[in-house]
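Just one protein chain is left out here, and the rest sit where they should.
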Amino acid sequence: MTDIWINMGPQHPMTHGLFNLRIRVDGETIVDADPILGYLHRGVEKLCERRDYTQIIPLMDRLCYVSSLTWSHAYCLAAEEMMGIEIPERAKYLRVIALELQRVASHLMWLAAFGPDVGLITALLYAMREREYFLDMLQLMSGARMNQNYPRIGGVRNDIPPEFPHKCLKVLDYFDGKRKLYRRLLDDSAIFMMRTEGVGYLSKEDAMNLGVTGQTLRGSNCPIDLRTHDPYEVYDELDWEVQVAKEGDCYSRYTVRTNEMWESCKIIRGALKKMPKGPIRVKPPKRPKGQAFRRTEDSRGEALIYIIGEGGESPYRLKVRSPVFANMRAVPVILKGHTIADLLVIMGTIDVCIGETDK
Amino acid sequence: MAKAKRRSPGVKGWVIQPLRATFRETMSALLKPETILYPYESKEERDELRKYFRGQHRIDWLKCIGCQLCSRVCPNDCITMEKVKVGEDYQEPSRSEMDEKKNVVLRPGVNIGRCLFCGNCSEYCPTGAWVHTSVVELADFSRDALVFTAEQLKIEGKPTKELKNRIEENPKLDEETCIGCKRCARECPTRCIVMIPGKKMRKDKPIENPKFDYSICIGCGTCAEICPSDSLTMEEI
Amino acid sequence: MKGTEVAEAVKEKFKDLVSDVSFPREMVVRLSIPRESIVPFCRFLRDELSCEHLSLVTAVDWPDNFECVYHIASYLEEYMVELHVKIPKDDPKIDSLSEVWRGADFPEREAYDMMGITFVGHPDLRRILLPEDYLFFPLRKDFKG
Partner (left out) sequence: MIDLYGISYGIGEWFMGIVAVILDFFGQWITPFQGLADWLMRVETLNLLAILIEVMIMVVFVSIINLFIIMWIERKMYGRLQDRRGIMLPLPFRKIQKGTGFLQNLADGMKLIQKENITPKNADKWMFDIAPAIIVTTSVLVFVAIPFSETFVVAELEGGLIFILAILAIAPFAVLLAGWASNNKYTLIGGMRGAAQMLAYEIPLILATVGVILLAGSLNPVEIVLAQQRTIWYGIPLILALLVFLVAIVAELERLPFDIPEAEAELVEGWLTEYSGMRFGLVFVAKWVRTYAGAALITVLFLGGWSGPILPGEIWFIIKSYIVFIIIVWTTWSLPRTRIDQVLNIGWKRLIPLALLSIVIAAVFKWVGWF
């Protein structure tokens, strides 16, 4: 068979979102790949130049609908840096709890998408079931299930209801109880290991040079988690560990992601225990001037928001660094030499979210 | 390629372990599946959570002062202010409404079709008139049915005198350009403006300048917007 | 290594080329260099100062010139360099960094797509988010819907 180009997308079960991965195949082996992005481009950066600082927060939520809170938080963090304000201690803890709940929910959504990728539709239903409980907790916290609009420049929107800690711990206990299920269903399954082990190898040097971040980088034996590397909020005060795997294949990325969920549960428990009382919000200055950037560990990698204010109602320029956009550069490198069936597993472990990629 | 020593799934991993996992779930699901029959059944735990949900809005007409702040902070411009006629017991509307048409107040209506339920309206409301209910079943067959008028969103609670300036801005006067037209004092929803004679003279009479009572100003910016000579600017407290 | 030490190391090597040095945070150094020396400068950062990670390439449209802002991070030493490069409006060209960091590929394509800055030496400079036949550069300030 001669080489043929196949369009995997924009409407294809492999693409979790709207993008087109053109692959050139020789038989079943991928020779070349070219991701074509932009089907979901909404011009977020341009929209930000027309909106005032408060109205950008719900807009940032919509960058990634699976992990929306991390994005609005990244924006708030950058804006606070630019305005030079320090938020109260309790707000920091609240943010950490919300962020970690969101991270677990996002990872569960990834697991739900990854299951069908390797052909296990049952995992989708199980992961979605667990995710509902975490969305419940986010709803209890902020009032909305998906686009929470919870962080504010200078704090958070509202305090948690009094029954929150109790209910949250209940959910975490429930989730811990399900750990065995996932281990049996995925980690202990020989076919799952066959599909993921040794597939999609990315070396540490390549990963760093390609600008890959997040779980993909940590799966390649590079223990960079911005929560400890460039600490924000109160992550350095809590007791948890950065998850790393050495091999750089799909199974490493899978283990990093799943272990991060349990680590996040640990962070939430610690934060609930240590959370002080006090105010949750300070007043941000109006019409700030200056420029700042902050990077945070998004659910998928390094999110960097670079914001320039020129003393107006709205920022002069706001730039979003999307982790998946950068990771997408590594896709052709990883894919080379693999088969079409491996493509799914590789794209699955990279955890594509087109909302943030196309901005 | 780096081949590390990993825990091998072994013979059990071929089918037994996954089958065990799913078997347990099947057994627990046989009697009580996780899913519910949505319109007929509901889960108690979820129902408890719904009281914190940011669903459809309701506006407490007795608390609302018609300041239009909600429509100003709304990211999607889905709030429109409507003039409605009300009874005597309503909190006083702004002076301009009182002068021209008796008992006419401004109350917000919401186009749910554009609303993104961000909650900015209830957050910035100076009197807490905006309330979120847990109603989420708002889908309809036509777009017109999604436009809720002020009357449809009306509830009547307790009136309040408490005002909070959540915008954290106050108007500031440039006396040089003020022409003393009194429009700001008329339009102010909280009546925090009184007109006092200023320094500048016109036809041997002092021009009346606005004086602000910042303790009850809510920073809505109506005065700055309405000013014909642009002599009012909103400044941070 | 702190931001100040990085600034000293850079100044020692590039002397007058480095200007506007400031430190927004302890571990962050902000500086600007002329656009001709971008590639040797970045190669120095990568090889000598262990800046393995190019995080972001931003193009900013200032009233009288364009500006490219590079956020470069070091994984080993935990510091970041924010590099400002001014580009004149009538000749929006700059050397591409894709040979220093392969990860610069996509952000540079995006900067070209949105702001119309040509990256000389880029292996595959096409539009990335917008359609191939799009006529405008939408993030420029003179672009009106």
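For reference, chains read A, B and C in written order, and residue numbers begin at 1 within each chain.
The definition used in the following text is that a contact is a pair of C-beta atoms (placed from the backbone, for glycine too) under 8 Å apart; a residue touches a chain by one contact, two chains touch by 3 or more.
Since the model is a prediction, treat every value here as computed from it, not as a measurement.
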Where the missing chain makes contact, among the chains that are shown: A, B
Full-complex contact with the absent chain, from A:146, A:191 or A:333: A:191
Residue of A:118, A:208, A:304 or A:331 touching the missing chain in the full complex: A:118
In subunit A, positions touching the absent partner: 4, 6, 12-14, 28, 115-122, 125-126, 129, 185-186, 189, 191-192, 194-195, 339-344
Touching residues (missing chain, whole complex) on subunit B: 15, 18-19, 21-23, 25-26, 28-30, 33-35, 37, 40
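By our rule, only the chains that are shown with their structure count from here on.
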Most distant chain from subunit A, judged by the mean position of its C-alpha atoms: B
Intercentroid distance (Cα basis), subunit C paired with subunit B, Å: 41
Mean-CA-position distance for subunit B and subunit A (Å): 30
Centre distance in Å when subunit A and subunit C are each reduced to the mean of their C-alpha atoms: 25
Contact footprint of subunit C on subunit A as seen in their complex: 37-38, 41, 43, 45-46, 81, 208-213, 222, 224, 229-230, 292-293, 295, 302, 304, 306, 308, 316-317, 319, 321, 325-326, 328-330, 358-359
Sites on subunit C touched by subunit A in the complex: 24-25, 27, 52-56, 58, 60-61, 69, 71, 73, 75, 78, 80, 82, 101-107, 110, 114, 127-131, 138-139
Residue ranges of subunit B touching subunit A (in the complex, touch as defined): 1-4, 6, 8-10, 12-14, 17-18, 20-22, 24-25, 34, 45-46, 49, 52-54, 73, 75, 116-120, 123, 132, 168-169, 236
